[in-house]
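One chain of protein is taken out of this complex; the other chains stay put.
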Amino acid sequence: MAEIVTLADAIAAAVRDGDTVAMEGFTHLIPHAAGHEVIRQGRRDLTLVRMTPDIIYDQLIGAGCARKLVFSWAGNPGVGSLHRFRDAVERSWPQPLELEEHSHAGMANRFAAGASGLPFAVLRGYRGTSLLANTTGVADIVCPFTGETLTAVSALRPDVAVIHAQVADTRGNIQYWGITGVQKEAVLASARSVVTVEEIVDSLEPRPGAVVLPSWTVDYVAHVPGGAHPSYALGYSTRDNDFYLGWDEISRDRDRFSAWLDEHVYGARPQVAAGAGIKGGAEC
Amino acid sequence: MAEIVTLADAIAAAVRDGDTVAMEGFTHLIPHAAGHEVIRQGRRDLTLVRMTPDIIYDQLIGAGCARKLVFSWAGNPGVGSLHRFRDAVERSWPQPLELEEHSHAGMANRFAAGASGLPFAVLRGYRGTSLLANTTGVADIVCPFTGETLTAVSALRPDVAVIHAQVADTRGNIQYWGITGVQKEAVLASARSVVTVEEIVDSLEPRPGAVVLPSWTVDYVAHVPGGAHPSYALGYSTRDNDFYLGWDEISRDRDRFSAWLDEHVYGARPQVAAGAGIKGGAEC
Amino acid sequence: MLTYTADEMMTVAAARSLLNGMTCFVGIGRPSEAANLARRTHAPDLVLIYESGTIGAKPGQVPLSIGDGILAETADSVVSVPEIFNYWLQPGRIDVGFLGAAQLDKFGNINTTVIGSSYAEPRVRLPGAGGAPEIAAACKEVVVIVRQSRRTFAERVDFVTSVGFGDGAGSRQRLGLTGGGPKLVITDLGTLRPDPETGELVLAGVYPGVSVPLVQEKTGWDLAVSPDLVEIPAPAETELTALRELLSPTPSAARQLAVPDGAGPAARRPVGEGVLS
Partner (left out) sequence: MLTYTADEMMTVAAARSLLNGMTCFVGIGRPSEAANLARRTHAPDLVLIYESGTIGAKPGQVPLSIGDGILAETADSVVSVPEIFNYWLQPGRIDVGFLGAAQLDKFGNINTTVIGSSYAEPRVRLPGAGGAPEIAAACKEVVVIVRQSRRTFAERVDFVTSVGFGDGAGSRQRLGLTGGGPKLVITDLGTLRPDPETGELVLAGVYPGVSVPLVQEKTGWDLAVSPDLVEIPAPAETELTALRELLSPTPSAARQLAVPDGAGPAARRPVGEGVLS
């Protein structure tokens, strides 16, 4: 059964130095506020897992939380590069970043294998690419029926999954809809889980396209309205595209990035939605 | 793009003698009317695939349409045996029935592999059971990362999938909800597909828990209200439990079964919902 | 004094084995009846999961099939059939799997496939495996509910549909089965539990008025008796009332619930047989 707690308590209880942490959300419902709390609490040596590491992982990397990144597309969607990620990879700032790099199909299947309690998943993928020579967790596998060679990818089993959802009920059942990504798999594959939500209601109402995670699959729920900003929660907010565009400038420069972090993450009160002070436009 | 046609035309176009046919529906949304049309059109030598062959497969087997059954649970749910199935297996009436028998998890994964364009799927299953010595399409597979031995099952790729859904729109997009079973996988795994629907509407409305199959994944759509009877279509009908109970008596006796078939299948007009004349209670 | 049937005693005993807050993967027939009774009595937060993909179903009456509409309409979540097996059952996140049987052996292996020595030419063709093999393999523990007779309780099952303790202690580990296996077998005479050393089922409890020799006589192997044998309390009035309410509104369902899932006519007996007091 999920416990409903503050964001600070949830992160303190669930995320430990050295953990493998998957903060998931496919463009939609990215748990930015929870990521900021991880930065504030000074977690170190994390292995960060995520199909599409974007701004929040750029911030975690730039803040020195990450030792390793397991991913399939590290960019600012629709904008271009992640400069903190690049600075870490190209110039080891603030520290070296080990990479374990995959394709989306590979990562999605690795999460699905983890959620399924299997050590690997099978797909048609990677063949002929340079990824094969530069990553781990990928191997050939032969079909015992046809003899055909396919690709196996090793399961992901993070220590913690962190996601953002639209709604929880007071018992800790979680509901989210819109683009639902790989969050169900991430939560089910992980040993522990934290979910931030826009709203806590007495009981969930059925909704088209909604995923429901029963309370007994989740450990900690925190009420963090706006906790996805600058990503969005369908029905609650829209994607702050200006922030994504503005991040390109903020993140290019180490000092400017550090100043931003001081003001908007370290300087922010934990339980306040971290997006509140950094709405796009003017500040970016 | 799906064509909207009569049931008779759909079956005539899609189902051929010798085909492998998956009529799916997990207790809910079982395509009974379509199955009756297959019987009426006198299809022979079919390999019938279905996780839970129940009354409609009992009827197809008793009518002599089937050469082989690929399945995981052949019973009258909540009632007991399928007597036509047993008569075929135990006494080869009206003809021998070859069996390829699996577990539900195995069958579900075989459909999923088919839908995924893979020759096999991996699961934890079958180990230690007598199924292994008495079926095909199951083999050991070793994880290339951990060395653990798991089970591989071969993909199902039927020639035709036949399902029943609540709604289609006039373009042939399909929507169904409630217990959604393995129908998406069956349709996506099959070379051709037929969908009977309760209702055809101008445009689909989003609904909680609904699966939508885009028109371009479906070949034939037929408007057959009540086409699931004695199974049901959530929101349109309820399960005719009395019919399931009554079938036990009808199906125990070869002559009584044949008379029932004459009256309610061969004697029924093709496009009329086959359930119309056989509501439970009195007749059973 | 309350009167009750052996079937009622069995269902009540089965319900008692489910603790509040557990997640339970429910087979149809008597397992579903018992799980719903538990939810109506001492375990209101018992999470019922059916292989039809319904998670957290809260049916008002016992459904006839595992796919009745009431399960989907009252569930916390309805997922596809591949998902219920892959994401929910397989990883071992379900506390208890609750199964019926047509034949059960001394190591708790279950047969719901064929009676007779030949698979190809069976004496009785049963419905087959359904979800049971993987329920038996993956759940943290397994509870089996089945009426007891020499024919049903065999030294070895004719066909291992679902593995209990295989050939005895250590089998599950050798096979790589991740769940704990049978913890409890509930019959119309009493309860059996596996000997932790050997994996063999031994008599652990008897219902009021049932003698140990009677149970042994109805068992197809040399049934050992636990040193901790208990007499299981008769159904309380609250339990009986809840059970009868649960069954009463759907007479056709109630009529048929005497037939365990996977059992052919061989297992069929009229409800009410075996009234003990």
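Chains: A, B and C, in written order; residue numbering restarts at 1 for each.
The rule we apply is simple: a residue touches a chain if its C-beta (ideal position, glycine included) is under 8 Å from a C-beta of that chain, and two chains touch if they have at least 3 such contacts.
Being a predicted model, the structure only gives us computed values, none of them experimental.
Student: For the chain that does not appear here, which of the shown chains does it touch in the whole complex?
Tutor: Missing chain, whole complex, touching shown chains: A, B.
Student: Out of A:A112, A:I163 or A:I250, point to the residue that touches the absent chain in the complete complex.
Tutor: Among A:A112, A:I163 or A:I250, only A:A112 touches the chain that is not shown.
Student: Sort through A:F120, A:Y220, A:Y244 or A:F257 and give me the one touching the missing partner chain.
Tutor: A:Y244
Student: Mind listing the chain B residues that contact the chain we can't see here?
Tutor: Spelled out for chain B, the touching residues are 1, 112, 115-118, 173, 184-185, 188, 204, 211-214, 216-217.
Student: Residue-wise, where is chain A in contact with the chain that is not depicted?
Tutor: Within chain A, the residues touching the omitted chain are 26-28, 51-52, 71-75, 77-82, 85-86, 89-90, 101-105, 108-109, 111-112, 123-131, 133-134, 148-150, 178-182, 184-185, 209, 211, 232, 234, 238-239, 241-242, 244-245.
In this section, only the chains that are shown with their structure count from here on.
Student: Name the graph shape formed by the protein chains and their touching pairs; answer line, ring, star, complete or other.
Tutor: Per interface graph, the chains form a complete graph.
Student: Taking each chain's centre as the mean of its C-alpha atoms, which one ends up farthest from the centre of chain B?
Tutor: A
Student: Out of every possible chain pairing, which has the most C-beta contacts?
Tutor: B-C
Student: Let me have the rounded angstrom distance from the C-alpha centre of chain A over to the C-alpha centre of chain C, please.
Tutor: 42
Student: Suppose each chain is reduced to the average of its Cα coordinates; what separation in Å results between chain B and chain C?
Tutor: Distance between chain centres, rounded to whole Å: 28 Å.
Student: Could you say which residues in chain C touch two or more other chains, in rising order?
Tutor: 86, 90, 138, 178
Student: Which parts of chain A, given as residue numbers and ranges, touch two or more other chains?
Tutor: In chain A, the residues touching two or more other chains are 116-118.
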